[in-house]
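Beneath this line is the structure, given in structure tokens, with notes to follow.
Shown here: the complex without one of its protein chains, the others still in place.
Let's turn to chain A:
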Amino acid sequence: MSFPWLTLALVLPLTGALVLMLLPKSSSARPGESASALPQQVALAFSLLTLALTVGLALRFDPNAEGFQFEEVHTWIEGFGAHYALGLDGIGLTLVLLTAVLTPIVVLASWGDADRGRWSVNSFFAWLLALEGLAIGVFAATDVFLFYVLFEATLLPIYFLIGGFGGARRSYAATKFLVYSLLGGLVMLASVIGLYVESARSSGGPTYLLSELVPIMGDVDTGVGRWLFLGFFVAFAIKAPMFPVHTWLPDAADEATPGTSVMLVSVLDKIGTFGMIRFCLGLFPEASTWATPVVLVLAVVSILYGALVAIGQRSIPRLIAYTSVSHFGFIVLGIFVMNSQGQVGSTLYMFNHGLSTGLLFLVTGFLIARRGSRMIPDFGGVQSVAPLLAGIFLVAGLSSLSLPGLSPFVSEFLVMTGAFVRDWWYAAFAVLGMVLAALYILLMYQRTMTGPVRPAIEGMRDLGRRELAAMAPLVTLIVALGFFPQPLTDVIRPAVADTLSHVGRADPGPTVTGADTEAETGADAETEGAD
């Protein structure tokens, strides 16, 4: 592949952002629909182009080929050993796809959200596109230095998105988010520097290229490897976010616009779990195995803590944020059980969680915008005034609690199987998390959607065409992938096998799933399909 497709996928949204910055400012200060929707249209066009490009990439992706595809490697900063190196494996491709799918939907759903911000509409969509481009770069980077640079660079768009367009305490939330992330990022910087020091001692001189670093790190001193692992892991745990470094997320989600929350939770936070697979497991297999017991306990704590705290929330976005803490616990659990079911499940979960939480944030966003409040007690009986909205809310909620037939179920089931294979204790606690999920979702639905219609709710508009257009692809994907996850699992499985062989746990993989059918309760053909 000579043409730099991945660079194009990265540059396209960034170009869109630049174009938006240069567009004349539309008069957002004036209320009403008279302002032209040019920025929105431009953003939508660029995000759709990017989507088309990434879908094209996905179609040309060969799931059975070894290593990275669509590779581009150029020396960037020789003295630092840094390269401009991009490439995709199955895991990276899945997340690039997720990013590309969600961005146009977010643009569509956030059509009018930026009007209420302090800044121009242009800048909202420009930051959004910039975020998309950088996130694609993060998932495609095959050089640690490039990854680090992009990883840190993604913070700025989201910082300005929260701080510029969020709710009343947006400045606090944005700063808290950034300080947490910078803390993680700088701790990781120490480890990144450590990689340089180690690679500089090797015969080849300093390098950050993943393919060259992996063999070098194989020979590294155990103690050093563990320290470096810790630096990476802390950064990714903050990003993910895991208990006990999750506290920035509820604040950020509470203040941000729904679109920003989707980009934050569905796309950016995946960098954390993605990084755990690619860098923690990829570069430090020994240290990852060493840390497994602690990480698994933290994951289980995240699952239960997130779910329990979610039940008690009164603010809808905060509740969803805590459910995400719980879900990220599942993803981390799946990664660190170190078997193929768990990791395939986790990677799939990253994608599905992106869809389901994205849907949930957006639909509740519509709800909140209509009522002007995000508190659960302010709602009631919505389903009789706005049945469509309530219906989609229900679908989103059910997918979030992993109802069989919807896509998150497949991934959650795989993760549970993986946990069970590892040790039934983890699975037992994780099941508790699933039960709690039903509780927090259904309670929220019951309190907001059912019951007598509150006076403030009367006359609430149902979903409009644009809003439905934004929701429809997500609902379709959630249902379709619920029954037919193969396209994704086929792509993910070889990449996971590769990672696992690295950690020294080459297990038979696919066949094991079939052996665990006794754990299935319903007639779940789709997990069989996962073979």
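Here, a contact is a pair of C-beta atoms (placed from the backbone, for glycine too) under 8 Å apart; a residue touches a chain by one contact, two chains touch by 3 or more; residues count from 1.
As a working rule, contacts and distances are computed from a predicted model.
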{"item": "Identity of the absent chain, which is to be given by its UniProt protein name, from \"NADH-quinone oxidoreductase subunit N\", \"Electron transfer flavoprotein subunit beta\", \"Putrescine ABC transporter permease\" or \"Zinc protease\"", "value": "\"NADH-quinone oxidoreductase subunit N\""}
{"item": "Chain not shown: contacting residue from A:A200, A:V214 or A:A480", "value": "A:A200"}
{"item": "Sole contact to the chain not displayed, among A:G16, A:G163 or A:G433", "value": "A:G163"}
{"item": "Contact with the hidden chain (one of A:T7, A:T175, A:S211 or A:T289)", "value": "A:T175"}
{"item": "Options A:F80, A:W424 or A:F483, residue touching the unrepresented chain", "value": "A:F80"}
{"item": "Residues of chain A (touch criterion as defined above) contacting the omitted chain", "value": "76-81, 118, 148-150, 152-153, 155-156, 160, 163-164, 170-171, 174-175, 178-179, 182-183, 186-187, 189-190, 193-194, 196-197, 200-201, 203-206"}
